[in-house]
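Heads up: the structure comes next, in structure tokens.
What you see is the complex with one protein chain gone and the rest in place.
Chain lettering (A and B) follows the sequence in which the chains are written, and residue indices restart at 1 in each chain.
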Amino acid sequence: MSILKVNALRSTADGQEILKGIDLEINPGEIHVIMGPNGAGKSTLANVLMGHPAHEVVSGEAIFGGKVLFDMKVDERAKAGLFLSFQYPQEVPGVTVDNFLRTSKKEISGIMPMLGAFKKDVKQHMEMLDMDQKYLERYLNLGFSGGEKKKNEILQMAVLSPKLAILDETDSGLDVDAIRVVYETVQKLATKDNAILVITHYNKILNYIKPDFVHILVDGKIVKSGDLSLATEVEEKGYEAFKKSTDVNGAA
Amino acid sequence: MEKKTYVADVDRGVYDIINTEDHRFVSDKGLTEDIIREISREKKEPEWMMNFRLESLEIYKKKPLPTWGADLSELDVENIVHYVRPNTDMQTSWDDVPEDIKNTFERLGIPEAERKSLAGVGAQYDSEVVYHSIRKELVDLGVIYTDMDTAIKEYEHLIKPYFMKLITNRDHKFSALHGAVWSGGSFVYVPEGVEVEFPLQSYFRLNAKGAGQFEHTLIIVEKNAKLHFIEGCSAPKYSVQNLHAGAVELFVKEGATLRYSTIENWSRNMYNLNTKRSVVEKNGKIEWVSGSFGSKVSMLYPMSILKGEGASSEFTGITFASKGQYLDTGTKVVHAASNTSSVINSKSISKDGGHAFYRGLLKVAKGAKNVKSMVNCESLMLDNRSKSDTVPIIDIQGDLVDIGHEAKIGRISDETIFYLMSRGISEAEAKAMIVRGFVEPITKELPLEYAVELNQLINLELEGTIG
Partner (left out) sequence: MNIKEHPKWKRITLPDNLFPESVSKGNIRVNIKGEGIETRPYSEAFSEGIIPQDFMLEQTSVKDLGEAFKGYVNSNYNKGFYVRSESANTITSTVRLDVPIQGTQVENHILVAEEGASLNVILNYISESNLPSMHYGITRLIAKRGSRIKLIKVQQLKPSDQFFDQNFSIVEDGGSVEVVDVQLGSGFSALSHDSVLAGRNSRSSIKSLYYGDHGSLMDLSYTMRHRGAHSESVILSKGALDGDAKKVFRGNLIFETGSQKSVGREKEVVVLLSENVKTDSIPALLCSEDDVIGEHAASIGQVDQEKLFYLMSRGLSATEAKKLVVKAAFDEILLEIDDVNLRTQLMDALDGRLTQ
């Protein structure tokens, strides 16, 4: 059974139609990459799936782990195993990373994590991400650099072990070393039971992560799906070529 | 519109437990010369004090009510009982304190805190202090910590040059009232060079219905000495008005440091019209930590007068105004000497129709050079039936100053809630987390038991407001 199945999804924000019919199926053990130009609706897709209040689902459906995704509140989606690594993670003054991780873990797993084991687990992941332990005592994302914020997102992913992790432009704002550390961690977190959906607008990260599927999203629609070779095609031709293909589709 | 459910009033638990009234002496309601004389006689005071009271009464009668800030038109001072002496003398052992009074303080956690983390405790019940004690090693160092009545008699020479010199009975109507009917409070004297390691704490409990509490706190921290003083206040809720018009006078001498922490959780029938002032000598430091949660109406602006060169002040305050509350709070700093510095951090939360008003004054007097000050005010509104106002007045003479001020008003951002919810945290818990985070810079300055209490209070207040 698939982890996520999206069917003819259309959405609006501020009265503007953004997603114009998305179909997507993600199965356990798969890594998907969605690529597309700026403004194509990539981040919107991530936000709609997570349940961002500014986006409205107009039609279509999504089944996540056998449940109707759009019937669930944001926290229920998280508890069901959906995770979003934010493009711009919020700063929350006064709430420490440690406190936040523990609270989330408790909510998602349903039990208070064992202190010793939890600490060890967090420490291990932080080492893997090349993060200083002192971040645990800092306020959530407050004063973090772009790279630190992204690492903190992946740390949360590692601690919460979701069924499906959506990484929304996690590569943006990272230097080369950080990209490597982050995506090697992501690759390590991939198992045969979970799945990862990577959203990016360029294919630099494909040096570090090996997707099973690549989708091209242009103007609110997935215009082409394929394997890794599709990414190469983008690199050679740019998105312009795919934009034309939507026009053709539109005319047909 | 978002549907919200509101709780009628917060169950404040232990704070609202009312004891049966058992008094040795209760003054008549209202204010007359006879009542003042009677209070003074009852207290067996020196004559100068009685004369001071009578003079204050005259001033009180002439002074108008303040025309700004809170609406005090409903306050009926004539109907307040100004003096209620509980049926006990001051004790130095909890075992000697009458059972019901002792239980009250037990519930508030005072004796336990005393055993754990305090160097001394004073407990006032209605108009008089019922318990006072201080660790022996401090006594040996010459530290005095006692109730004001005792102090007036035993340390008259120490008290007289300071008593109501910083806050005079001519300052405003309620300082005059205080001068006339003051009773109870604590006196602390820390001799030169003595650093008191653990805090002293005075707790003020007003149990009597329709009464006023007018305690006077006087603290002198001598040269290079150090003290942390904690003041706690609470009262059970009645349907009639109670009035609190205390006065706090703090004298911080050269090189001395005083931290004065207050957690005020009066019941919501209380008019809290308190006056607090400190004067800081050369290189001395005053630190105010102030939490205002209770009362129906508050007007409270602790003032720091930086009189000596190099003196400094820090104010950290949180005000939480909920249903039926108008909390007008802030701080005043006067830079009267060169090389003085001040930091003001104020936060407020208003919800459920509450009105939080930050009112501040930052003044740099002529001739004060190299003055630095940073003022930061943040207000959080939890709904649009509440109000939040910020008026920080900045008044500067001279040019060798460096003043920065920032103020922000807003609500919890939807994006932040979304972010926390995306990690499995419910909407209610996400909001509570953000509010707790908002006040965190204040809570971390509070003594632990108060920090815990503040977080519980926030949980209580937020419960049922999110639907």
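What we mean here is this: contacts are C-beta pairs under 8 Å (C-beta built on N, C-alpha and C of every residue); 3 or more make two chains touch, one makes a residue touch a chain.
Just so we're clear, the structure is a prediction, and the values are computed from it rather than from any experiment.
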Using the contact definition given at the top, list the shown chains touched by the missing chain.
B
Of the residues B:Ile403, B:Ala428 or B:Leu460, which one touches the chain left out of the display?
B:Ile403
Options B:Ile36, B:Leu382 or B:Met433, residue touching the unrepresented chain
B:Leu382
Residue of B:Ile394, B:Ala428 or B:Leu460 in touch with the missing chain, whole complex considered
B:Ile394
Chain B residues that touch the omitted chain in the full complex
369, 379, 381-384, 386-411
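Definition applied: only the chains that are shown with their structure count from here on.
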With centres defined as the mean C-alpha position, give me the chain A-chain B separation in Å.
49
In the complex, chain B touches chain A at residues 413-416, 418-427, 429-430, 433-434, 436-441
Quick one: which bits of chain A touch chain B in the complex? Just the residue numbers, please.
50-54, 73-75, 77-79, 83-84, 86, 89-90, 92-95, 100, 103-104, 107-108, 139-140, 156, 160
